[in-house]
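Note that one protein chain of the assembly has been removed; the remaining protein chains are unaltered in position.
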Amino acid sequence: MSTTNMLIAGFGGQGILFSGKFLAYKGLTEGKEVSWLPSYGPEMRGGTASCSIIVSDEPVGSPIVSNPDVLIAMNLPSLDKYEDAVVPGGKIFVDSTLIDRKVNRTDVEVYYIPSTQLASDNNMPTLANMIIAGKLLAVTGEFEEESVNAALKKVISAKRADMLETNLKAMQIGAEN
Amino acid sequence: MVVFEKPKALSDAQMHYCPGCTHGIVHRLVAEVIDELGIEGRTIGIAPVGCSVMAYNYFNCDMIEAAHGRAPAVATGVKRSDPENNIVFTYQGDGDLASIGMAETVHAAARNENITIIFINNAIYGMTGGQMAPTSLPGQVTQTSPYGRDTDVCGFPIKVCEMLSTLDGPEYLERVTVNNVKNVKNAKKAIKKAFQNQVDGKGFSLVEVVSSCPTNWGMTPKAALQWIDEKMLPYYPLGVYKDRSAEKEAL
Partner (left out) sequence: MSDKVLMKGNEAIAEAAIIAGCRHYFGYPITPQTEIAAYMAKKMPKIGGTFLQAESEIAAINMVYGVSSTGKRVMTSSSSPGISLKGEGLSYLAGADLPALVVNVQRGGPGLGGIQPSQSDYFQATKGGAHGDFHMIVLAPSSVQEMADLTVKGFDLADKYRMTTMILADGTMGQMMEPVSLDYEIAAPVEKPWATTGTKMERKHNIVNSLFLAPDELEKTNFERYDRYKKIEETECMYEEYMMEDAEICVTAFGIAARVSKNAINEARKQGIKVGLIRPITLWPFPTAPYKKAAGQVKEIISVELSMGQMIEDVKLATECKVPVTLCNRTGGMIPSPEQVLEAIKNAAKGGTK
């Protein structure tokens, strides 16, 4: 029995909610219980955005993640705000293009990924979110192509099916960095 | 030989209106029109809050009693529930339509909601005993303007047809009165057109009927009808304020 509490945080427009939705769908396609809860309100418009994702073998209780096992920080205010909330032994993924400081905690695993830079280098400027998500799945050993593909199909509308390949590529880039 | 009879769309219930009140005339005109168009079986009327609150007892078609001022919103719901079949009219006074329900009125007009509104403007709140209405005339004495409507304090009367005519939405707006035989005949024509427009799918049609309230105006019925000519009509001129179909034809 295991439960993973994840928190993704950054600026509105970085695709925070999208990558969260992807992770939730990935859990769902694997037969897990999942929940996804966004921050909402005016802060979404250009301010900070965050979302809580829980993937569990048991029914999800509270959908609010206040002490994440996994934190993805896509900007400095998010790292400042949530670094201390991560459970001891948890994982923090940092977009090192946009965050120029190191994580202070010593009781967590930290991964620095220049995801915004990688996205720009690979001509996929809107997919830093998926690059970092790819890294997360690689680290946790959950990069299973089948469920990744299935989840991508759920979150990318049929009209934009051409984006499937690019998203998958972004995740592979993340996994390899 | 029967030479004069009650319209079929009017029920046998005894009306509660005061002597000399023109509600009875307008009810009759509405009922005659429903008869003539043969639409009673698919007509749903919406009664207001005000003197005509119990209009739901006086018409033989299906009737709904609405909250104060909300008749156009209720009518919108009824119309949209079956736009092909339902013929929907509201019957509202000036407090209902032009004060508490102004938003509902304006927006139903703006949407060109395919309904018919019969608007009774008698420049006073009748049911509650003669308070100032949104259409009370400058200087008019009422229970809540005992020294006469002071426009510095209470503002000016609202001219509903003129105001709504600035909108692109409504199909047809006309102001009539029923203070003499000729005017009653004109009022009937306008009311019929307002229903016919709905049958034809043309849209929002409102007939403002300048009416009398002898009881709360403190006048005899006859003096009240004269007061319409002398005081009301100069402020509220009769006429067609909008007729989109006619405008189109003219082009």
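To keep things simple, chains are lettered A and B as they appear, and every chain counts its residues starting from 1.
Everything below uses one rule, namely that contacts are C-beta pairs under 8 Å (C-beta built on N, C-alpha and C of every residue); 3 or more make two chains touch, one makes a residue touch a chain.
Computed from a predicted structure; not experimentally measured.
Shown chains touched by the hidden one, complex as a whole: A, B. Note that of A:Leu28, A:Leu76 or A:Leu164, the residue touching the chain absent from this view is A:Leu28. Among B:Val33, B:Cys51 or B:Val78, only B:Val78 touches the chain left out of the display. Considering B:Cys61, B:Leu206 or B:Leu238, the position touching the chain not shown turns out to be B:Cys61 (whole complex).
Summarising the interface, chain B meets the missing chain with residues 11, 40-44, 46, 53-54, 56-57, 59-67, 70, 73-82, 85-87, 103-104, 106-107. The omitted chain makes contact with chain A at the following residues, 21, 24-25, 28, 31, 33-38, 40-41, 60-64, 66, 154.
As a convention for this text, only the chains that are shown with their structure count from here on.
Averaging C-alpha coordinates per chain places the centre of chain A 62 Å away from that of chain B.
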